[in-house]
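The complex appears here without one of its protein chains, the remainder shown in place.
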């Protein structure tokens, strides 16, 4: 009897301990998500109720060229950012890890600095630097290509430029994760390897890389999720153009919802993006994990 | 000589941690560096391995000057305290690691790994990851990784300190067996004098970056050069009693401790009035009708023998080994005596007076 009451009390304590989180989660994530999914089956405006129209929004999505353009651009952006930013962060982390003391802290701080900037500041900085008429980077383009390049107005340059700015902005955090990962590798491993006659490259290839793999997999997955959600940079720098070459799904959600007042249709796009992110990231994480275990 | 050190010094910044160490370790010898933590024993081992640069002096391995040779080319293999087993590799791959780096043939790798595995009885574990092994098995894998390399010298850096007491005893025996089996030169670092005594052919006692004394275990036990070595080697440790020289009778020096007369047979002739320390090992102390008065405090019963913890009037402790059945009870007063041949005398600086 006493056992049972204890058990009950334990359950009650556990419940009350997790309650704040569960309530917050339900309130700010679960409920809006459910509402969004429900909204996607209606023709509701941004605010207010609409009529239930079943799968109509999704059917229309399948014939919306802009949707597929956006989907393709999201994929292109992921290609341009996820692996490059991870590789770059690893290279920077390895370099920083070889520095010592105050210098190391200073260099790490320099690389981390952009990450603490708000996106609007970041895009403003780069729009100045890349400004077609006055940007300080334009002379570089001029010396390489013979003329200035309006990077945000050129359909071929726009996505790579947005990707480069994004990497510059977010790379510091990845560097930090890698540094943490590197510091978790005991020095003994390198000493043992050096006694075994490993070269620097062999130490990286056979010790650092495999031991860092969980961190790498984590960064790749976080980056994939983050970069699929690209919006701010495009909205602030290129507005989806030119010729929709930087149009992405979230921009479409935004325009449909806030510009055209199509809450239902915008929700449908958001639901699709939600599913895409979930499926792709779970797949990727599983794939990366199984690779790590081999 | 398998390993020879000449005037080796090592500093970190302005702090010198190894002061002018010279030593010789013969081929096939099991040498143990022992000392309290911070004595420089691990640094010395790492200097021999090449993981630390020497600040000055010379290191030779099999008559070759390796002072500035990179670690991999010194022909040494090291077993780390943490084992340093790669968690992402199987036992087999861990042992094959150095061979793979050298791009050895598949057959050679298999041959050597299996041979080492047989020596260490690891055949059943080869496909497992280190995380699936017990502490003792991990230890053996770490040793196996060293064996595979067939080094001129094995270096062990406190290899047993992460094991529990029972396993430590067992692994100690295995190490001794292994040494006999492969007959290689081994240098072993420990802070545990029992390990040192049981394993070593030759012990180097270090303190403060200086070799205090080196020699065979029993020589160090029987004939320590100074109070530190005398106190460090032997378990339970030697009892030290502060006393004064009062006179001399033939080859016997008369000493007074706690207003009790004691006699030591030494060749040195300290002047009466000299302050000295008397060293008495617990097993050499006899309990009788007369002698140093102490109060019985408690007994450690080990079955066949007991250690009696007693207190002198100044409350300092004397440990006495007792083998003769029923011992005194708590609070009783005992009288301790010791044969003059067994009493060691140290001067105030800790040097042995022989």
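Points worth noting:
So that you can tell them apart, the chains are marked A and B in the order they are listed, and the count of residues begins at 1 in each.
Note that contacts are C-beta pairs under 8 Å (C-beta built on N, C-alpha and C of every residue); 3 or more make two chains touch, one makes a residue touch a chain.
We take it that contacts and distances are computed from a predicted model.
For the chain of the complex excluded from view, the name given in UniProt is "Carbohydrate ABC transporter substrate-binding protein, CUT1 family" [choices: "PTS system cellobiose-specific IIB component", "Carbohydrate ABC transporter substrate-binding protein, CUT1 family", "Exported protein, putative" or "Phenylacetate-CoA oxygenase subunit PaaC"]. Of the chains displayed, those contacted by the omitted chain across the entire assembly are A.
Residue in contact with the omitted chain (choice from A:33, A:154 or A:202): A:154. Listed residues A:24, A:187 or A:259: the one in touch with the omitted chain is A:259. Among A:66, A:88, A:203 or A:276, only A:66 touches the chain that is left out of the view. Residues of chain A that touch the chain left out of the display are 45-48, 60, 64-66, 132-133, 150, 153-155, 239-244, 247, 255, 258-261.
As a convention for this text, only the chains that are shown with their structure count from here on.
One inter-chain figure worth recording: chain A and chain B are separated by 56 Å, centre to centre, where each centre is the mean of the chain's CA atoms. Interface residues of chain B, counted against chain A in their complex, comprise 49-51, 70-73, 76-78, 80, 82, 84, 86-89, 97-98, 100-102, 145, 149. Across the interface of their complex, chain B is touched by residues 186, 188-189, 191-198, 202, 206-207, 210-211, 213 of chain A.
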